[in-house]
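Let me give you the structure first, and then I'll get to my questions.
Here the complex is missing one protein chain, while the rest keep their positions.
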């Protein structure tokens, strides 16, 4: 089992998830603005989910380009990540159709949370499989950005029952954190990583 | 991240879009001609969308065969294009089910317009990433054909509210422009490109 | 554009068609044998369509393994074939849900007919693009088996309005013709091909 094979399979699954998600955007019956405007919440959720999946695809790729050996553990940790990502179309549809109601928002956050955890587990599994001088560890350090995303999602889930707009804002914030690499944040992360290494 | 990888992922997404679009062609309940004829508008839209996606796949391929280096900008410009293309099944279903009503026709045009713009942005992002002596720039010049498509789509969107048949005609015209390379138009474009280069 | 690329894209599209077709097998509401037995016609149609698509995938592969150069004509002839194949889930669902009623059976046959014609056009387009000493022509000759399938489908379409069981039998017959290579038929075809070459 080469890393290319597992990357290609994961690419396929992510490509399918990102694409069938559009099926949740059900064609409305009317042909007027009313019919269309009812779809706005689900469309916005779709945009967010598309970006999140794009980020995962991107990061997943970088990770596997630094991975040569695929152990059984890596294989299943990867399938575990794909499992959580595969639930994205469902939670996208549910949150969108219910106009960001508390429970669907919390569940959307939970899937993002478990996806984030699964990504972290996969990363650590690969690092452990590479032993000392792990190329991946050298590249990501303790992956503070990944951990920060997990913590933010963990906070967003209960907050959905207080005010779901806060949770939605956190989802967007995490996406922006990966999408628009803020120079200052980037250098902050770099700084932390450097310190960590020199310790 | 090699250009092959991103091209394979894009191929996958386009293959899925082009195929799940058929799910919008809902199986009718009756078994007679009446049941079938009600599907004609959606079938025609399906044919058009299939051709449009085929053209994008074709052009996308040529573009990436001239692209060696994938920067973060190129990656996201590509996902941006895939995002708009991923809406094709939805607008195909909506325009088809509503027999080319004004608003669905305008929205169909808008998705084509944004896809065209996204393609142009991707092209320019790659050209910029290649710097001077860009292989892609040498091949497409200012991509007058791409720009002409964008302009035609931009005109078709408001015209849908005047007479949607004009818009539909424009959609078909743009597709034919790419599908059936008219010798005279081709040589006109070549001429323009030559002039531009010699300047 | 290499032939591998176009073959991989076609593989992807056929893999998706063959798989989403199962979505036409709608989960019934009851949990008893009655609910299940209502699905038998669509299940049988599914089996047939699965085999037909498997045959196309198989033949398509052999064809492209003998194809080096991809011209614009080959590319569009290939998309033309994929277009007709992409309608398989729709006609499978319609024929299955209507228990092989005449019109759905005729339409199923029509899609098979146009797929067969599209395959033949693709074959001829590749052969023409290879000029004299075409490797593909050497392998398939005049492709009598392909032509026979087209003729049989053309006969099956109108016969659906006489007795749809005859049409269904023809669909099964053509599939078996490709699936179970009858020694005598094979040698008959070989014989014809040899004669043709020596002329």
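Going in written order, the chains are labelled A, B and C, and every chain counts its residues from 1.
Please note the rule applied: a contact is a pair of C-beta atoms (placed from the backbone, for glycine too) under 8 Å apart; a residue touches a chain by one contact, two chains touch by 3 or more.
The structure presented is a predicted model; accordingly, all values stated were derived computationally and were not measured.
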| item | value |
| --- | --- |
| Visible contact partners (per top-of-document touch definition) of the missing chain | A, C |
| Hidden-chain contact residue, picked from the options C:15, C:101, C:139 or C:172 | C:15 |
| Interface with the unshown chain - residue positions in chain C | 8, 11-12, 14-16, 18-23, 25, 27-28, 31-33, 36, 47, 50, 54, 57-58, 61-62, 65, 179 |
| Sites on chain A contacted by the missing partner chain, in the whole complex | 1, 5, 8-9, 12-13, 16-17, 20, 23-24, 72, 75-76, 79, 82-83, 86-87, 89-90, 93-94, 97-98, 101-104, 107 |
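Here is the rule we use: only the chains that are shown with their structure count from here on.
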| item | value |
| --- | --- |
| Same vs different contact residues, chain A with chain B, by half of numbers used | different |
| Inter-chain centre distance, chain A versus chain B - centres from mean C-alpha coordinates, in Å | 28 |
| Contacts with 2+ other chains: residues of chain B | 8, 12, 16, 20, 23 |
